[in-house]
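Presented below is the structure to which this report refers.
Excluded from the complex is one protein chain; the other protein chains are retained at their positions.
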Amino acid sequence: MDQLTFQFPAQPCKPSAKASLCGVVSSGNLEVLITQGAQPNGCEVSIHTSAQGFAPIWQAVLADFAAHHALGGTAITINDMGATPAVVTLRLGQAFRDYCGGAQ
Amino acid sequence: MNLPQPSPPSRGPSFYEATARQRVNRLLDAQSFTEFLPPQGAHSSPHLALLGLPGALDDGVVIGSGTLGGKPVLIIAQEGQFLGGAVGEMHGAKIVGLLQRAVRDKPLAVLFLVDSGGVRLHEANAGLIALSEIMRAVLDTRAAGIPVFALIGGVCGAFGGMGIVSRLCSAILMSEQGRLALSGPEVIETVAGVEEFDSRDRALVWRVTGGKHRYLMGDCLALVEDDVEDFRQTTLALLAHWEETAPELHTLRAEQERLSQRCTQFCGLRDGLEVWAALGVPNPQQIPLLERDALVTLRQGLSL
Amino acid sequence: MPTSPPPPTWDTRRQRRQARLQRATQAGIGRHVEAARIKTLLETVIAPGDRVCMEGNNQKQADFLAQALSECDPQQLHHLHLVQSVLALPSHVDLFERGIASRLDFSFSGPQGGRLARLVQDRRIEIGAIHTYLELFGRYFVDLTPDVCLITAQSADAAGNLYTGPNTEDTPLIVEATAFKSGIVIAQVNERVEHLPRVDVPGDWVDYVVVAPRPNHIEPLFTRDPAQITEIQILMAMMAIKGIYAEYGITRLNHGIGFDTAAIELLLPTYATALGLKGKICTHWALNPHPTLIPAIESGFVQSVHSFGSEVGMDAYIAARSDVFFTGADGSMRSNRAFSQTAGLYACDLFIGSTLQIDLAGNSSTATLGRITGFGGAPNMGSDPHGRRHASPAWLKAGREAAGPQTIRGRKLVVQCVETFREHMTPVFVEQLDAWKLQESLGMALPPIMIYGDDVTHLVTEEGIANLLLCRTPEEREQAIRGVAGFTPVGLARDQAQVDQLRARGVIRRVEDLGIDPRLATRDLLAARSVKDLVRWSGGLYTPPSRFRNW
Partner (left out) sequence: MTLFPLLDTLFPAGHEATVTQQVVTGTALTASGPVALLGTVDAAAISHAIALRLAGQVLHLVEHHPGRPLVLLVDTQGQALSRAQELLCLNGSLAHLARCIDLARRRGHVSLSLITGEAVSGGFLSFGLMADRVYALQSAQVRVMDLKAMARVTKIPHERLVALAASSPTFAPGAENYHRMGAIEALWDTPSSELLEQALAQLRTEPSAGDSRLQQGRMRGGRQEAAAIVAAVLTA
């Protein structure tokens, strides 16, 4: 298991929920929890993943997501069991939509 | 053969496919659910972490309170997709805590959405003890006059200790996709051989453990569609007239008689088809294809 | 005094055949052979060095005869040259391990791919070539004509006429090549009957018939459980329908067997209908009877389906839908792999399938190290037939995109639909295919590439669609591929400026460029979410195999 943490600069978001959770930790899937973070202009991500050695890909996937979404002021917790980047992006999108009440 | 006309399937949200969280939210009155020990602020199982496995923030079970038809209920929903919904230390303790809370808070009922293979092997001892505690807690809850309904229709069914727990509940509601048994077919196949139980023969697995068979045999009270809304409506209908009775010698005597009698009656049978034939079902091989309503009608016609 | 040369003989094959039949008669074997005497028959009528074709494709198998041949005495039968579509059964490989056969020309090996690779490395087998089906079928009539064929059918009558049932598949073709070049035709059947429902192979083309102790094995290869279709596959299916099927007006097509294409089939009654595409796309098919096509058929999308073979559990449904499927006077389906392959190659405007690896030139392969799997139908379906003459709007549009308005020919659309990573984070997009290493390690003449890059017209991934027809240089083509390769190393090494430019030109189109709302990509969009749903759609006519049931 790998434990990874990342921080990305991001535009502040306007949350409409205290927290949102999407997905289930199961083969090829993951859970994404978004809660309030410490820095309004940044996003902190903490990952537990069963797939070892993919830190650069996580970095790229998350940086891309952070570049396209106003994630500032959030903390993202991820428990992963080998989800592909496509599934990661999908779950991040679902969780973020819930967190912002449908506003993108 | 009297075939149904081609028809697109009903499009309600599938109970089988939904996650535990989706089941809870769709089963209870809208917006009424409050989760106890929600994922935010929770930590996942330290035992899994020790084994190098990622855990889930809810440890595979969602618990909380809400309303059903405006009445207060407590709810437990196991997540079958996470490690087979299996019971570990934290998972089990959440359920025990919820049931203790039921004894204290006296909700109208506890809804137990079972979706589990039983003990989580990664925490085997903790899981087994937790299951024993859940068994005792279910009986305590019922003894306090609060019904506990088991709803079975998820990907993992109810196996192992959770199969026992389900049968300790006041009533079981199952969809035909649901399975209820003790040992999983894979376990029996591994130990006793493929001739004893071919776990890849899924039609056989369902004829032995599936919702329709359990319903025909009276091991579950209600057969429902694989639709969260149907689970909701059936639960509401049952609760409307439910009276939870304290455990009595005579009821257990009656159950002892029922179980003994049927062991004699169906002794040596190994397939649902044989049992259904013995029950007097005219075309047993048609049972798997029957729609839910037709099966319910058929059962009402049997002298059980 | 000069001796005159002996007069030439022009019927050595026929004489040889007569001699063999006579030996069998002397051994007391007539047209109808007892199962217990099958090995004697094979050892009597087959000779060392013969070319033998054992029927077996990806569905039905002459498994009883294959097993019997593999148990023959290698002292008597050796150096056989197998010429057959598929090397699928363990008994097929046993023939080489036991020294009965030594040479192989084939198309596909599937589950036996690992054992086959080891035999090649140990030099216990010589491989002539890995063919596409149509090439191998063609060579049966040119230079690989079987001396003996071992085939399988549903039933036979007293005269040796054969009924194949819905799974006719390769039988008529193999028999024709063998019987009309003085070969010997041996058939295993599931039953002897008084009257056949219909005659698929005339009895005078068949020399021996044996009732096998067990019915021939048929694999439910084309059954995809809708429950396993992912949201990503649904998203890609939406892109294919809106970005390719609708834009080119694809009416005649063939689908691969994966979940990606099953998703497309299950979106026709929902998503495609909502887009107003009913009657405008997907009306005519060269396709096995996929259970996942049932909702589209029931919704009135589909006018015609011709099939390579049947599918387990679909027979009653097919029989009840004779407007759609090709059925005999008896009511059951008649399939034919050679005809359907030809239809897929020449009469269809689009092939779409999936693969395990794609390189920077768009070459794709399902070969992995240590296995020789060969190809299924994909290479014929997934290639542009340069000899095609008849036009269709889709074919012309593609041709003009590739070569400008003055082009003198159209193009078939060949689409690869893949998620950029497979399970265990294995990238699909690679700098170099494993096929090249496999070629080297096994000393093959060609790398086992399934679909050549220059035949591929479109790539669909979760990141978008790349239209390779619009690329004008190899560099553009490479960047277009990188531009939809996601977070794979190939995708991360893209030239972002060039990719942006390709997107501006419409060569690469993202989900948002296609006007697709990714939030709709949920399993609720599937016309059927389970095998049980398919049964309901079929009105109970579809009876799925046990392993696909959860009721």
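Letters A, B and C mark the chains in the order given here, with residues in each chain numbered from 1 onward.
Everything below uses one rule, namely that a residue touches a chain if its C-beta (ideal position, glycine included) is under 8 Å from a C-beta of that chain, and two chains touch if they have at least 3 such contacts.
These figures come from a predicted structure and were not determined experimentally.
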Touching partners, among the displayed chains, of the absent chain: B
Of B:P9, B:G66 or B:G127, the residue in touch with the unshown chain: B:G127
Given B:M135, B:L221 or B:A294, the one touching the chain that is not displayed: B:M135
Option from B:S7, B:T245 or B:S260 whose C-beta touches the chain left out: B:S260
Residues belonging to chain B that touch the chain removed from view: 36-37, 46-47, 50-52, 63, 89-90, 92-94, 96-98, 100-101, 104, 119, 121-133, 135-137, 139-140, 143, 158, 160-161, 163-168, 180-183, 187-188, 191-192, 196-197, 208-209, 213-214, 217, 219, 247, 249, 252-253, 255-256, 259-260, 262-263, 266, 268-272, 275
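We adopt the following convention: only the chains that are shown with their structure count from here on.
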A-C against B-C, pair bridged by the larger set of C-beta contacts: B-C
Centroid distance [mean C-alpha coordinates] between chain B and chain A, Å: 33
Between chain A and chain C, centroid-to-centroid distance (C-alpha), Å: 42
Chain B-chain C separation of Cα centroids, rounded to whole Å: 43
Of all residues in chain B, those that touch chain A in their complex: 19, 21, 38-40, 44, 49, 52-57, 79, 81-83
Residues of chain B that touch chain C when the two form their complex: 1, 3-9, 11, 13-14, 16-17, 176-177, 200-204, 206, 210, 212, 288-289
Chain A to chain B touching residues, read off their complex: 1, 18-19, 21, 24-26, 29, 31, 33, 35, 48-50, 77, 79-81
